[in-house]
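All protein chains but one are shown in place.
Read from first to last, the chains carry the letters A and B; within each, the first residue is number 1.
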Amino acid sequence: MKRIYTLSSLSVAALAAMAAPALAQETPPVSPETQYIFNTLLFLIGGFLVMWMAAGFAMLEAGLVRSKNVSMQCLKNISLYSIAGLMFWVTGYNLMYTGVDGGFMGSFGPYSFDPVGGDALDTGYSTASDWFFQMVFVATAASIVSGTLAERIKLWPFLAFVVVLTGFIYPIAGSWQWGGGWLSEAGFSDFAGSTLVHSVGGWAALAGALILGARKGKYGADGQVHVMPGSSMPLATLGTFILWLGWFGFNGASQLAMGTISDVTDISRIFANTNMAAAGGVIVAVVLTQILYKKVDVTMALNGALAGLVSITAEPLAPSVLQSIIIGGVGGALVVFTVPLLDKLKIDDVVGAIPVHLIAGIWGTLIVPLSNTDASYATQALGVAAYGVFTVIASAAVWFALKATIGIRVGEEEEAMGLDKVEIGVEAYPEFGQGSQRL
Amino acid sequence: MKRIYTLSSLSVAALAAMAAPALAQETPPVSPETQYIFNTLLFLIGGFLVMWMAAGFAMLEAGLVRSKNVSMQCLKNISLYSIAGLMFWVTGYNLMYTGVDGGFMGSFGPYSFDPVGGDALDTGYSTASDWFFQMVFVATAASIVSGTLAERIKLWPFLAFVVVLTGFIYPIAGSWQWGGGWLSEAGFSDFAGSTLVHSVGGWAALAGALILGARKGKYGADGQVHVMPGSSMPLATLGTFILWLGWFGFNGASQLAMGTISDVTDISRIFANTNMAAAGGVIVAVVLTQILYKKVDVTMALNGALAGLVSITAEPLAPSVLQSIIIGGVGGALVVFTVPLLDKLKIDDVVGAIPVHLIAGIWGTLIVPLSNTDASYATQALGVAAYGVFTVIASAAVWFALKATIGIRVGEEEEAMGLDKVEIGVEAYPEFGQGSQRL
Partner (left out) sequence: MKRIYTLSSLSVAALAAMAAPALAQETPPVSPETQYIFNTLLFLIGGFLVMWMAAGFAMLEAGLVRSKNVSMQCLKNISLYSIAGLMFWVTGYNLMYTGVDGGFMGSFGPYSFDPVGGDALDTGYSTASDWFFQMVFVATAASIVSGTLAERIKLWPFLAFVVVLTGFIYPIAGSWQWGGGWLSEAGFSDFAGSTLVHSVGGWAALAGALILGARKGKYGADGQVHVMPGSSMPLATLGTFILWLGWFGFNGASQLAMGTISDVTDISRIFANTNMAAAGGVIVAVVLTQILYKKVDVTMALNGALAGLVSITAEPLAPSVLQSIIIGGVGGALVVFTVPLLDKLKIDDVVGAIPVHLIAGIWGTLIVPLSNTDASYATQALGVAAYGVFTVIASAAVWFALKATIGIRVGEEEEAMGLDKVEIGVEAYPEFGQGSQRL
């Protein structure tokens, strides 16, 4: 097949209709029913792609922790995704989207979907598809926390934190913008969640890392940083590719409608820009680590891709291709420079989630006005600060409460032995090497 | 973008049409051609998602067997998926769907697709897309058998069984219900295959496990059960996430139509309910294993997710969200209690496929009348029993015939050495640990 496209694929009847404006005036180009189907389909496809990101985080984190903690990381990720689903139904959705009206949170109570065989055309999409799409975003925020705090946090306090984060902190914060709350009225702009999803997850992770402390032996008394290499680079790579794939749903379906040619064209731009920002992040991270360390760090390349993706998430539609590459490339550079900075501050972020999701999320949000003239730098900064203050305070309160009650950290001996032996009882790789006996 | 949805995304012309009932009467809201495209697209998307489940089973099983049998498990899974495709074309589809008419099977012969450039509108969807969607379901049933019988069944008798299962047993059984056979006329209800797919696979696996016997050393003479831990928890986790993702296609596209707003709304409900049942299965399994064993068993969490998914598959549309969580949660509990029960009965199910697919499949089928008033408990029980009797008898006949002829089990020494060395010649992990030398 020759791939120079022509209109041959459009039927003759359709071409006739294009030449008949009189008829077009009478018949809507895409009927409201067809639009409803397209919009809902967008949420479903976007939703399953973002759901798949839960697997991406699981693989990324399983690859970047040591083998003695891999089973735990798998368990935390499948559990947090489950909790996110339950909590975003019990309280999350309505707190975020119902009756916010310029305020600071929505209403309490479980969410109700359309009935079976629902035919209420006026919403423009199925409410269950919308719930599904929003729900998978919550899980993303929780996954970020899981990566940073790996290898020393106890299972149950972690899950308790996820309950609060996904049922209350994330939805309340989200209501300010996507629920039509005060920040939305102030003119803040965050297309798909550089701030609402990624930096919220990042701030919660930062608060947790500060309160939980670093892994035993990570930072020497002399300021030396001990590298604790991840157990499987191919799993980390797989996780990154999964996340990259899922991001087309994350950003693309955040267009929220696919029933007009303008909408589907915008979604296409978003796909291309999203891909370009990730590519920019990879290349910058690869080149920079070669220059700085004379070797390329594959984990930096992976995190460079993710930082590029987070950076473009606040505004994946408006930028030109070149702007997208630059926005993503700067995100990749920020990761390369921030990872060692966190180590200097003795903030132990096992998988690099704070540079990737928080730092690149702030960058992406602040740079929105470059391409989107409806946004202003001042309001973007206000939004970034507001989310930071609220999330850090709320998260820290929960972490302190958990620390004071059930405790959040495993004992020293247990940490050395690995969480898999202590809390799971199933080793990740029982036959390989000396996994759990090694530091 | 503010995510409070408004109708702003619907074009002005479309809104005008909504306000013009007179026009709407003349113009069908979604033309038959557009419906045909949507229906076919549903089968294609659902089909590729369910095809992806073949990879999920491969990874789940590769992670849950010992490293000396991992290559074999990979080979079995890619081979069974291939055989399923060939056999469901040679005999399967027509046996299942053509000319059943209230009876016990369809007709013999290969299936024919639409011609190139097919434009027969009256089917309402492309026949090749329908074939593709139904075919991937067959592979799922075969994958279930592969997991249970791992680590001691010979390759070629296993593949021979798959030929019979996918070309004859599954399609004949399936014809009773989805082909419009006697059970369908009796009022049996199984939306996406808790019984037709999952319990059929489970019964076939059970018959095989009984005839094949347990792995050498699994059950001590003193009634002791020896744990034989799987080689890779992250691969098992990946497999579970793949299956979870694929299940949106499995259940969602079983709506079989997406060309009306009612249909796409129902698909959305199915996505949400399916997700909730899996989440319920995870949480129940995690909490129960913590209570029972003081540690969480990550393999139980994974199987809890799968049991939740199997449980909701018989009726993913009608339940409320809460009902879905409970249905899935009970499925998760059944796994936690049935896995040790099978060990007591010395039925050696390597990956837990019988609890997940058979027990949860029965549960899901029996509970349909809770939410679907068209179903009755008696007819559901009749269906469960009919599928059990037929599948066990037919499968056992094949297993016995194979045992009496080419034999189905590797020798003791070969089992100890691992199937990869004996039948494959390629180790799964030649550089790690002592994989194949260990029990």
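Odds and ends about this structure:
Here, a residue touches a chain if its C-beta (ideal position, glycine included) is under 8 Å from a C-beta of that chain, and two chains touch if they have at least 3 such contacts.
Computed from a predicted model, the values in this text were never measured in an experiment.
Considering A:A120, A:I261 or A:L341, the position touching the chain not shown turns out to be A:I261 (whole complex). Annotation: of A:V145, A:A278, A:I354 or A:V384, A:A278 touches the absent chain (contact as defined above). Across A:A128, A:A305 or A:V384, the single residue that touches the chain missing here is A:A305. For the chain missing from the display, the contacting residue among B:S126, B:S199, B:S324 or B:T365 is B:S126, taking the whole complex into account.
Where subunit B meets the omitted chain, the residues involved are 26-37, 39-41, 43-45, 47-48, 51-52, 54-55, 58-59, 62-63, 70-72, 74-75, 77-79, 81-83, 85-86, 89, 97, 100, 110-111, 113-114, 116-119, 121-132, 134-135, 155-156, 177-180, 184, 189-192, 232, 235, 238, 254-257, 259-260, 263, 423-433. The chain not displayed touches subunit A at residues 1-5, 7, 9-11, 13-18, 23, 27, 29-30, 34, 38, 45, 49, 66-67, 229-234, 236-238, 240-242, 244-245, 248, 252, 258-262, 264-269, 271-272, 275-276, 278-280, 282-283, 286, 290, 293, 295-299, 301-302, 305, 317-318, 321-322, 325, 429, 432-435, 438.
To be clear about the criterion, only the chains that are shown with their structure count from here on.
Per-chain CA centroids place subunit A at a distance of 30 Å from subunit B.
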